[in-house]
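With one protein chain removed, the remaining protein chains of the complex are shown where they sit.
Here the chain labels run A, B, C and D in written order, and each chain numbers its own residues starting at 1.
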Amino acid sequence: LDKVRFGTNWVAQAEHGGYYQAVVDGTYAKYGLDVEIVPGGPQSNNRMLLPVGKLDFYMGGNMIQAFSAVQENIPTLVVAAHFQKDPQVIISHPGMDKWEDLKGATLLISKEGLASFYQWMVSQYGFSESQVRPYNYNAAPFIADKKAGQQGYLTSEPLAVEREAGFKPNVFLLADYGFSTYATTVETRRDLVEKNPDLVQRFVDASAIGWYNYLYGDNAKANEAIKRDNPEMTDEQIAYSVAKMKEYGIVDSGDASDKGIGAMTDERMKDFFDKMVKAGVVPADLDYKKSYTLQFVNKGVGLDLKPKN
Amino acid sequence: MSASTDDTPATSGPSRMDATRLAAILLPVAILLLAVAGWEAAVQLNEIPPYILPAPSQIAATLVKDWPVLFGSLLVTLRITFLALFAAVVGGVLLAILFAQSRWIELSFFPFAVILQVTPIVAIAPLLLIYLEPGTAVLVCAFLVAFFPILSNTALGLASADHNLRDLFDLYGASRFKQLIYLRLPAALPYFLGGLRIGGGLALIGAIVAEIAAGTAGQGSGLAFRIIESGYRLNIPRMFAALFLISVAGILIFLLFTALSHLLLHRWHESARKREA
Amino acid sequence: MSASTDDTPATSGPSRMDATRLAAILLPVAILLLAVAGWEAAVQLNEIPPYILPAPSQIAATLVKDWPVLFGSLLVTLRITFLALFAAVVGGVLLAILFAQSRWIELSFFPFAVILQVTPIVAIAPLLLIYLEPGTAVLVCAFLVAFFPILSNTALGLASADHNLRDLFDLYGASRFKQLIYLRLPAALPYFLGGLRIGGGLALIGAIVAEIAAGTAGQGSGLAFRIIESGYRLNIPRMFAALFLISVAGILIFLLFTALSHLLLHRWHESARKREA
Amino acid sequence: MMLASLSPTVADREPVVSLIGVGKTFSNGTMALENLNLDVFPGEFLSLLGPSGCGKSTALRLMAGLGRATCGEVSIVRHDPGEHRGDIGFVFQEPTLMPWATVADNVWLPLRLKGVSRAKADPVIRDSLALVGLAAFAGAYPRELSGGMKMRVSIARALATKPSILLMDEPFAALDEITRFKLNDDLLRLKAELGCTVVFVTHSVYESVYMSSRIVVMAARPGRVVSTIEVDVPMPRGESFRATARYAELCREASAALHGAMAPDDHL
Partner (left out) sequence: MMLASLSPTVADREPVVSLIGVGKTFSNGTMALENLNLDVFPGEFLSLLGPSGCGKSTALRLMAGLGRATCGEVSIVRHDPGEHRGDIGFVFQEPTLMPWATVADNVWLPLRLKGVSRAKADPVIRDSLALVGLAAFAGAYPRELSGGMKMRVSIARALATKPSILLMDEPFAALDEITRFKLNDDLLRLKAELGCTVVFVTHSVYESVYMSSRIVVMAARPGRVVSTIEVDVPMPRGESFRATARYAELCREASAALHGAMAPDDHL
C-alpha cells in the first residue's frame, strides 16, 4: 500500500463523507492506498503543508485559491472537483425573500468571504462593501438583526439558525446565482502528477467511489469515523448535511451526472475565471489553465454505483 | 490581591482576625454571586434568547450535561497553558538575565523580543507548522503570547537592585553569577512575580489562541475548539460553559500566583508586607 | 532597554561619551541588519520558495510596490492601537487606584479583571457586535487585550510605596487623594511604565486581534485584514510586508516608552539611574 | 511667646501627649513596649534616652499617632483640633525623603499638603534649607546627597510648618559635632521662638543634658521608662553651660541611668 496523507480544510463533517467512506469500506486499500485524513481547522493551515510535501493531497475550498497558486508560482494544481456547486450561501430573515432584497441589508461576511465571493457579488450584482459587518462564524448577531443577511454554508448555518432561533431563514445558494466555481477540490503537487500519475489516478478514482457509496450506500461506518475525528458532530447535523447535499446536487449534478463525481470542464473553469477577473480578484493575464488538469477526471468511474431511479 | 495595600483596621484579638480572614474570602464570593444573580435577572427580565446570552442557570445545566467533553478539553487546555507558562518563565527569565549582562546585549536583542511579542501568531502559525509538529507549534504560539511580560518585568526587576548592595557585592569580589543568584534575582522577585501574574493569564489566552491558530482539531482538542465549534453551531450555552471554565482556570491561576507572591514576599517587600498597625 | 543596568565603563571625556552613544544606536541596527542578511542567505541558499518564507529583499520590494495600500492599513491599525492603549492606561490606572483604596474592593473586583483578561475575545466579539457599533466593538476588544498588564503592574506599584513615607503622609494628615497624587502614583511610576511597555505591544496585538474578531473589512481596513487577505490569496510576501510594518510599529512603540521611562526615572530610580562610575 | 524659657514641668498643666500603660507587640511577636507611662507637657523639651532597640522610635511613633498601641491608652491633644495633625513635625530616624522629588520639593511637602502653593512656600523652603546649610542644594535629588545632608533635609522639612509639637528621632546622629552643636542651638532658639513642645530621641547623654528640660531613660525588652531626670537649668543655656559643674553632674547622672538601663546580654 502507498502511504498517502490527505488534508481537509475543516474539521471532520459530512462534507468529507466520501473520503471517510473510502477509508472505512476499504476502497482506498483496494486501490493500493493507505490514506490518512488530516482534518483542518478554523485557520486551514493545511494549505501550505501540501507544497512542502507534508501532505500529498489537499482538499481545496474553491477555485480562487487554485488561481492564486498559479499567480504565486505555487506548484500545485487541482486534479478533481468533488463538489459541482460551492455550498456557499447567503441566508436572510423571512421578509427579505428575494436576492435583490439583500442589497439593502446588513450583510455579515467573514474576512475570507470578503476577499473572495463577496468581490464577485460586488462586481456582478452591485453589492457594496459598506453594507458588510464582520462575521466570525457565530450567527447570533445575524439572528438579533432582523434586517441582516449573513454568509453561511448550505449544510450548517441554516440548521443552526433554525434550531436555535426557531425560524427557517431564506437560503440563497451562490452557485445558483452564477458563482460557478467547483468546490471541495482535490489538489496535489505538480511533480506528483508528473512523476506518479498512477497514484494520483488511484486516489481520484477511489475517492469518487467513496462519494458514491457515501451518498447512496450504507454510510453508517463513515459517519462513525467522522464523529470519532470530531466529537462535536451530531447525527442530526450529518443527516441534515447529507440531505442538503443531495437536495441541491452539490456533489452529484451537472457534469458529474454523466462524467462521474469529480468531473471538471474547461468551460466551467473559463466561466468562473472570467467572473473573477471582472471582480478584480485575479488578473486577466493569469494562465489559469495551469491551475487544473482534466487528466484524471471525467472517466465515469463509479457511475455504476449510482441508483438507477 | 496583587497588593494587600490597605491599612488593615486594627484588630483586637484572634477572633477578630479570623473574622477578617473569613470576610476576605466570603466577600469576593458574595460579590461574584451577586453579579451572577444580576446576570440571571437581566436575561430573564429582558427575555434575552440563549443564543445571544444564555442565563447562568442554563450555563450551569450545560456544564453538568457536557461535563465529560468539556472537562477533557479543559485538561488539554490547562496542559498547554502550564507547559507554555513553564517555557515562558524559563525563556523570559533566562533572556532577562542575558539582557542584564550588558547594555549592548540588551540594546541589540530586545527588539527581537518585541518582534516576537507583536507578531500575530495567526500569521506565523502556518510557517511554524511546516517546520514543527503540531503539538510543538501550539506550544511555541502559546509561549509567544506569554513570555514578554515575564521577560520585561524580570529585566526591570534585575535592573532595580539597590546600587549600594551592588557595591557591596562588588567589594566582596562576587562573581557575576553569584551577584545574580544572591542579589539580582531576589531583588527582581517582586517584579518577576508581577510578570508571572500577567503571564499566567496570558498563557491561558495563549493556549486558546494557539489552539485556534495551530491546533489540530477533532479528538484531543482543547477548549478553544469547543468554543469555535459551539459558536459555529450556535450552541451558545455550551460556548459560555467553556468560557466559564476558562474564567475559573484564570482566576485560580491568578490566585495561585498571588498566594505565591504573598508567601515569598510578605516578610520583606512593601507590596506584600502588612503595615504595622 | 527597559533597563540600562550595566556598569558603564568609565569614560574620560565627551568624545568617548559620544562614541558610546553612537554605538548604542549603531550596534542594534547592525545586529538587525545581520539577522536580515542571515535570513536572506538562508532563503537563497536553501532555495526556500517565497510562498513558504519570502526573502527580505522580496518583502522590501513588495513593501514598495504595495505601499499605498499597506500604509493606509497601517494608519488604521495604529489609530486603533493608540486609542486602545489610551483606554487601557486610563482604565488600568483608574482600576488600580480603585483597588488600592481598600483590600475589600481589590479582593472583590480583581477576579472580574482576570475574567476580562482571560476571556478569548473571538468568543465575545459576536456578543459585543450585537450591542455595539463595529468601531466601538473593535476598541473594546483591543482594550481588553491591553489593559491587564497596566492594571496589574500599577496595582503592584501603588502597593510598593515605602511604608515610612506613607507614615509621613498620615502624620501630615494627607487626604487619600493627596496621598495618591503625591506619594502612591510617583512610587508606582516605575511599575506603571513597565506595564506600559508590555501594554504597548499588547495594544498593537489587540488592534490586530480585534480587527479579526470584530472589524469591518474592505475600505478602511487595517493590517489584520491585509494579513488574512494575503494569506487567503497565498500572497505570502505581502503578508510578510504587513508583518514587517507591525514589527516596526511595535519596536517604535517600545522605544517610545523606553525613552519615556528614562526621562521620568533616570534621576531617581535604580532601574534607570546610571551607577556612579 | 517665650514661655519655653520657664521650667516646663508644671504637673498641673494638661499634657499634650499622654501614654498610659502602653504596650506594643509587633506582628512577629516582638514585644517592643510594655506598660509605658509618659506624659509630655506643653512647652517642654523632653529627651528619650535608651539603649539601641529599647523602643524609643516605637514610642515616638505612637506619640505621633502612627501605629496603634497593642494595649494601654495614647492620647494626643492638638492646639487646633480642626486641623488634623497639621501641627506635628516629625523627623524619622531615617531620612524618609521622596526619591523622585528634589530637596526643595521634599521640604515643600508638608506645606503642599496644607494647600500652600510652591510660590508662596518658596521663602519658607529657602529659610528652612538655609538653616540646615543646604541652600545650595535645593535642586538636588536625595540620591545625590551625603548621609548627613539627607538627614538635614528631613529636619528642614519638619521645621517648615513651624509645628507646635516636634518629634525628632535621633535627628543629629549622622552629623559631625560642629554642625550638630550649631543645630542644637538653632533648634533651641527655634523652640523658644515657636514656643513648641519637643520630644527628642537621642543616644547622646551630653546632647540630652544640653538640650532638655527633662530626660526620660528607657530600658529594653520590654521597652519601659526606668528613670526620669529633671534638667533644672533655665534656658537659654548657651555654650558656657557645657563647662558648668551642674552640666557634668547631670551628664554623670544620665550616664549612670543609662548604664542601669542596660541588661548585660540582650542589647550589648
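Going forward, a residue touches a chain if its C-beta (ideal position, glycine included) is under 8 Å from a C-beta of that chain, and two chains touch if they have at least 3 such contacts.
Quick caveat: nothing in here was measured; it's all calculated off a predicted structure.
Note on the chain not shown: across the whole complex it touches B, C, D. Only one residue in the set D:22, D:107 or D:205 touches the chain that does not appear here, and it is D:205.
Contact with the omitted chain, checked across D:101, D:173, D:194 or D:226, is made by D:173.
Mapped onto chain D, the footprint of the missing chain covers residues 26, 28, 30, 49-53, 56-57, 93-94, 132-133, 135-136, 140, 144-149, 152, 169-170, 173-180, 182-183, 203-205, 255, 258-259, 262, 265-268.
In the full complex, the hidden chain is touched by chain B at residues 162, 164-165, 167-174, 178, 182-183, 186-187, 189, 267-269, 273. Counting the whole complex, the residues of chain C in touch with the unshown chain are 10, 274, 276-277.
To be clear about the criterion, only the chains that are shown with their structure count from here on.
Averaging Cα coordinates per chain places chain B and chain C 18 Å apart. Separation between the centroids of chain A and chain B, computed from CA atoms only, is 40 Å. Averaged C-alpha coordinates give centres for chain C and chain D that are 49 Å from one another. Counting partners per residue, chain A has 47-48, 52, 136, 138, 140, 144 as the residues that reach two or more other chains.
Touching of two or more other chains is recorded for residues 52, 122, 126-127, 130, 162, 212, 224, 228, 269, 273 of chain C. Taken chain by chain, the contacts fit none of the simple shapes, being neither an open path, a ring, a star, nor a full set of pairwise contacts. Working note: touching chain pairs come out as A-B, A-C, B-C, B-D, C-D.
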